[in-house]
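The complex appears here without one of its protein chains, the remainder shown in place.
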Amino acid sequence: MPKPKVGIFSLTCCEGCQLEILNCEDELLDILGAIDLVSFGMAQSNNLDIDLDIAFVEGTVVQRSEVAILKKIRDRSKLLVAIGACATNGGVAAIDYDKDREELKRIVYGEAGDFIPSITPAALHEHVKVDFALQGCPIEKHQFINAIGYLLHGDLPLLPEYPVCTECKRKENECVLVQHNIPCMGPITSAGCDARCPSHYLGCDGCFGPVDEANVAMEYSIMKEKGMADDEISRMMQVFAAKSPIIKGQFKGD
Amino acid sequence: MSSRTIKVDHLYRVEGHGGIRVELDGKKLLDVKMEIFEGSRFFEALIRGRHYNDVPMIMCRICAICSASHRLVAIKAVEKAIGLEVSPQTKRLRELLILGEIIESHTLHLFCLAAPDFLGFPGVAAMAERHGDVVKMGLGLKKLGNQIQEIIGGRKIHQVNAEVGGFGKVPEEEQLMELRRALEDKLGDALEAVAFIESITVENITKSPSIFSALTNGEENYSYTGDTILVSTGETMPVEDYKKLTNEFVVNHSHAKHSLYKDKPFMVGSLARLYLNRQKLKGKAGQEMKRLEKSFDPDNILWNNLGQAVENLQSMERAIEIIDQLMGDGYREEEIVKPLKIKGGSGSAGTEAPRGTLYHSYTIDSDGLVTDADVITPTAINLENMEKDIRAATILAIDDAEEDLKLKLEKVARAYDPCISCSVHLVDLRKEKNSQP
Amino acid sequence: MIDFARKSLLDNPYLPQQCRIVASTPQTDDTMLFRVRLEDDRLAESFSHMPGQFVQVTVMGSGECPISIASSPTRHGFIDLCIRKAGRVTDAFHNLGQNALFGLRGPYGNGYPVEVMEGNSLLIVAGGIGMAPLRSLLWYALDHRSRFKDVILMYGARDQEDFLFKGELLSLQGRDDVKTLLVVEKDPDNSWEGDVGFVTELFDDVDLDPETTYAAICGPPVMYKNVIDKLLDCGFSKGRILMSLERKMKCGIGKCMHCSVGFKYTCIDGPIFTYWDAINMREII
Partner (left out) sequence: MKIVKLPKNKTNDFIEHLQSFGEVHAPQKKGKKSCAFQPVTDPSKVLIGEEGFLRTILPLKKYFHKPVDTLLKFSPKTGFEDAYEEEGNKVIFGVHSCDIHAILSLDRVFSGKYVDTYYFRRRKKVAIIGISCVPDDLCYCQSMGTSFVEEGFDLFLSDVGDGYLVKVGTSLGDDMVSSAGDMMTGYGDSDINEYKRRINEFPSLFKTKVDEADLPAILDMEYKSEIWEEMGNRCFNCGICSMVCPTCFCFDVNDEVCLDGETGERKRCWDSCLFKSHAMVAGGHNFRESRADRFKHRFLHKHQAFMGDFGRPSCVGCGRCTQDCPADIHFVGMVKRIKDDITCVHSGEEEK
């Protein structure tokens, strides 16, 4: 069987998800051996515009030119995998997604920045069909490696469908929320990070995005019980996935 | 020969999206542009109205490769703004985290991004087929840097553990000792890495002198933190006055602002740090630098690569030293310190990120919310200097075949280890275009 | 207390045996009948099961899932599996190809209580893929024909394209020791020679003695309800109605809990339940 042709692409973001791929130091050579990496702008110059079996795309769409780039990638790929919070939910770039772009631009660049193009930040699925998504800000190396294994085998990757709490408890962590009243997004955030934040006595920031069926309303009321003000809760919940419908539902009523 | 344009549409093997454009009329150089087309995320705008505790979490997402620097300098600026003092142990752990980032970032750049240029490969994958051992060695060092970031910061990228006031959980003593052993183990490789980079970067393709700037902490050791800005023209200034140095302005071909010091481009990064602080190098790194002193050529931007290799060695030695100091001073569990009462204020801080000096500055109100923010990144600072060097390289190589010339220009740009995600963000509101003092 | 010296503590019930696909016959667009044989000849020959039991089938890397044994224990040396593409494992199974190896463990589940059923008449009511486990019972009864009074088969499929074991079942219509009633729900191009309608309508064509008949049903959830109503109307006792249930399964041996319904596990207490069990346990249908 010929090796699958793979491309790794980046729209606007910190490029952490690509970097996390390069962070597979021990596995990198094996990965490169298993796939035919025809495009990876961060790591090589001989990038080809040919049809792909799998495209991994990180980043948020924030300018019109990126919509076109993304559509092109979609057209030439059998499978499009969104990687990271930016690509799946908009990420930090979409924190203020509902604010006027021109105004933000003015704050940042002043009058001189008028020429800078900007559209409402969007996750990939808002512009093209996404076949699969790896969560996280950034993605986790083990999930990426597993995903490659599954894809090579011909299946879609398997990801946990439960929240961070499950991982947190499997690690036998003391619950920061229950025992220390630290606001924690663990109960409504998708697992996958091995409960990094709670393992350091910090509340989960929610970088893996809301878990399927997240009980956001309950999280809200528990945070209130723990003494947080409405605007604090609202800020806390709208960092990595402000645009996801389940979070939006709590704040924007749709 | 009439007018022509030499374009590197997409500069690969760098972090972010940018290109190079050179306009020529015969042998006359008309214009050089580093084009940056990374989208803008308006960080300085979206951080407004957020609590200062969110600042590190959000601002570190400016860039992944130097997320530790962004995170820590944001923390430091916030702490200055709210008047919070952290423990000496916290400061040491923070320095250790930065060193992890320097090691990771430098070795990634040297082995995976820059080296293929000099050995004639399109990328690290192709290079690995012929130079498997070198690539493995480089990846081993890179992993060590990541190991430090993982242990101190709780994650290789966007470290969760470093917060305003300290660390969520200080690493276990045993983890630090394990790190120490790993560092000792790899010192030999770090030395070899210097020799390897030395063997591939020699030719001076720019011959263009620069002004350099870096931070200093007034201490004896070669450091990446400090509150004083040094400039190679002899001036010094406190970090709070960073705007006098950077003077950012917007140019039309770039979503990143540019900087000029007294109307001249200047450079930050490894080469700048070595130029200004290399006498402080100790240990094996010091010996290596002495050995290399004869060939030290600050006019040759490719020396930035060799400089990174030296800094990598230095960082590993320094990391061992810090671990020893931590253990010697009675290492203990510490809680995050919190201000008793938040008084509003402004704070600016700088740090030496792998690519050069990075400045963050925040104004925080008495509710703890950010009202104003400013970030100046090394790549943005370097853009003018990069254009200057590309100009110089073009002139020297004007007779080369177009492909050779392009490769040279790419080598120059890549030697800056540009980090384009970083460079894109706000310019100061209060400054108008081209309004230099 | 557990006797830790027990030898069975060391036999790994999760370890699949290598098994080979020896033949495959397409049934519908997404369903294929596979004839498989355990690689180890000794195991292949000694493998025995009860009609209604299932095996856990593994496609390496894709996972494991329960599949009913569609062949009768009276036929030795091979196992028939009728598999519909429904997800990860079943899709992968279809992609395996002729002669491929896969993993198999079992048989599991209680199966039909054939000893109790013998001496009675047998009514088999199947819908769609539900024919798979019942095919095993059907051939068991036909191969031991003398042990049963009447044998009646009612099978309904959505349309001809969805009709399983078509040749085999049609040929049964020629036999007089089994009453074979086959229907399709839809026949748009009028090419179906038999009846068109629902299985429940077939009850008008048969005489059932509820006192001496066992009814075995398997099919989609909607079918159960209607068929059971019919049977109750006929006067069947709840204990004489046997249903084969489907639940999510991971282990097949009563440990993982995915198939639990009330205090029963579908995998070891079932998948064959009487209607009485079913109404006695909440949420079963």
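Labels A, B and C are assigned to the chains in the order they are written; within every chain, residues are numbered from 1.
In this section, contacts are C-beta pairs under 8 Å (C-beta built on N, C-alpha and C of every residue); 3 or more make two chains touch, one makes a residue touch a chain.
Bear in mind the structure is a predicted one, so any value in this text is a computation, not a measurement.
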#### Entry: Interface partners of the hidden chain - shown chains only, full complex considered
A, C
#### Entry: Touching residue (missing chain; options C:S62, C:S121 or C:T180)
C:S62
### Task
Out of C:L202, C:C251 or C:I272, point to the residue that touches the absent chain in the complete complex.
C:C251
### Summary
For subunit A, residues touching the missing partner are 27, 30-31, 33-34, 145-146, 148-150, 152-155, 158, 161-163, 165-166, 169-175, 177-180, 184, 186-188, 201, 212-215, 217-219, 222, 225
### Query
List the subunit C residues touching the unshown chain?
1-2, 4, 6, 8-16, 18, 58, 60-64, 86-87, 90, 101, 103, 246-248, 250-251, 253-258, 260-263, 268, 282-283
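Throughout what follows, only the chains that are shown with their structure count from here on.
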### Task
By the contact definition above, name the pair with the higher C-beta contact count: A-B or A-C.
A-B
### Query
What is the chain whose Cα centroid lies farthest from the Cα centroid of subunit A?
C
### Task
Report, in whole Å, the distance between the mean C-alpha point of subunit A and the mean C-alpha point of subunit C.
44
#### Entry: Where subunit C touches two or more other chains at once, by residue number
none
#### Entry: Junction residues of subunit B - those touching two or more other chains
none
### Task
Please give the residue numbers of subunit B that touch subunit A in the complex, ascending.
10, 12-17, 37-46, 48, 50-51, 54, 57-58, 61-65, 67, 108, 112-113, 116, 122-126, 128, 132, 135-136, 139-140, 142-143, 146, 154-158, 160-161, 163, 167-169, 249-250, 252, 255, 257, 410, 421, 425-429, 431-433
### Query
Any idea which subunit A residues touch subunit C in the complex?
150, 153-156
### Task
In the complex, go through subunit C and note every residue touching subunit A.
61-62, 88, 92, 95
